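Presenting subunit A:
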Amino acid sequence: MDWWFFLEVFIGGLLSGVMYSLVALGFVLIFKASGVFNFAQGAMVLFAALTFVRLLEMGIPMLAAVGVTMIIMVILAIAIERIVLRPLVNQDLIILFMATIGLNYFIEGMAQLVWDSKVHVLDLGIDEYDAFEIGEAFINKFDVYAALIAGGLVLVLSLFFRYTVIGRALRAVADDHQAALSVGIPLRTIWIYVWSTAGLVALVAGAVWGSKLGVQFAISSVALKAIPVLIIGGFTSVPGAILGGLIVGCGEKLAEVYLGGFVGGAIENWFPYMLALLVLMIRPEGIFGEKIIERV
Partner candidate 1 sequence: MTRDFVALDTFPKILRDNAAIFKGRPSIREKEYGIWQITTWNNFFDKALLLAEGFYNSGLRRGDKIAIIGDNRPNLYLAIASAQILGAIPVPCYQDSVADEIQYILEHAEAKLAVVENQEQVDKLLEIKEKLPLLKNIFYSDPRGLEKYNEKIVFSLETILKNSKEIDVDLDQEINKTSKDDISIMLYTSGTTGRPKGVLLSYNNIISVTSVACEIEKTNPDDEVVAYLPMAWVGDNIFCVAQSYISGFCINCPESRDTLTLDMREIGPTYYFAPPRVWEGMLTQLMVRMQDASKVKLWVFNFFMKTAKKWGNLILDKEKVPFAARMLYGLGYFLIYGPLKNNLGLTRVRMAYTAGEAMGPDTFLFYRSLGINLKVLYGQTEATVFVSLHRDGDVDPNTVGPAFPGVDIKITDGEVFYKGPGVFKGYYKNEEATKETIDKEGWVKTGDAGVIDSNGHLKIIDRAKDVGKLNSGNMFAPKYIENKLKFCGIIKEAVAFGDNKDFVTCFINIDLEAVASWAERNNVAYSGYIDLAGQSTVYNLIASEIDKVNRDLSQDTELNDSQIKRFLILHKELDADDGELTRTNKVRRGLISERYGMLVDAFYNKENHCFIETEVTFEDGRKGSISADLKIQDMNVYDLKDQVA
Partner candidate 2 sequence: MFYREAGQFKTSYKKDQSILPIFQDRIAMVAMLIFCFIVIPLFANDYWLASILVPFLALSLAALGLNVLTGYAGQISLGTAAFMAVGAFAAFNLQVRVPEIPFLIAFLWGGFCAAGVGILFGLPSLRIKGFYLAVATLAAQFFIEWLFTHFDWFTNYSTSGVITAPPMTLLGMAIDNPLSKYFLVLSIVVICAFFVRNLARSEIGRAWMAVRDMDIAAEAIGINLMKTKLLAFGVSSFLCGLAGALWAYVVLGTVEPQAFDIARSFEILFMIVIGGLGSVSGAFLGAGFMILLPILLNNVGSLITGGTISTETIAHIEYMVFGAFIIFFLIVEPNGLARLWQTGKEKLRLWPFPY
């Protein structure tokens, strides 16, 4: 067995895992604040990425494009809160879940209708094929940068959560809605904030994924990748999301490389889910998730 190769695969896995975490982060934010499992996160990633790339193509400078996209995402967030969440407030979670599936379809449709469904190249000025050499292992630079960006975002977010009023309010909401209100910020505002933040995360994720795979419809399916990440990491914990991402990342890479061969390959589609299932059977609330206690 070639340990360098193993290391290479392993690190590669970790790095791509970070990107999963990035998407998962969006889910966690919203779940923490509103208990909604936002299936539309993937679509939001797509929408953000498309918007961003199209703005760039229009020749708008990078930062401006980021800004505009952000504004659009915020508007989207507000719209969602008003049109979808408000009427469904304190409905069954499962209903909300299905609503976000609908939302997912809507946004996907909209994204491609407003912009288009071609594949767009997004260049963040990072060479995708350049790589660091560690011993005999090659580590893709791009992945490293992506990881750094992701890490940075996570850092920013956790600071935001810890040191801003909104942030604290958000944490409060996660624990208990009444408490949140006592902080003095109406639930609705909070939701808008959360969804906007999720929008931001979507943008970053979109940009990173986009520049890796090219911005296209397929991006929205990274959401499906993120779900097992959440199951493993737990829906309510940011660190959980990170770790979950890493686990899934290298788990699937290693599985692909070392098992895939025997079973005809392309197993990374379902492997994370099987992993997730395993976790679920052992610990239904995920590794970091808070235990759900049912009152008799």
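In picking the candidates, the idea was that all candidates are chains of the complex that A comes from, given by their letters.
What we mean here is this: a contact is a pair of C-beta atoms (placed from the backbone, for glycine too) under 8 Å apart; a residue touches a chain by one contact, two chains touch by 3 or more; residues count from 1.
This one's a predicted model, so the numbers in the text were calculated from it and none came from an experiment.
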item: Selected partner (touches subunit A in the complex), from 1 or 2; value: 2
item: Touching residues on subunit A, where the partner in the complex is candidate 2; value: 37, 83-84, 87-88, 91, 93-95, 97-99, 101-110, 112-113, 117, 224, 227-228, 231, 263-267, 269-270, 273-274, 276-277, 280-281, 284, 294, 296
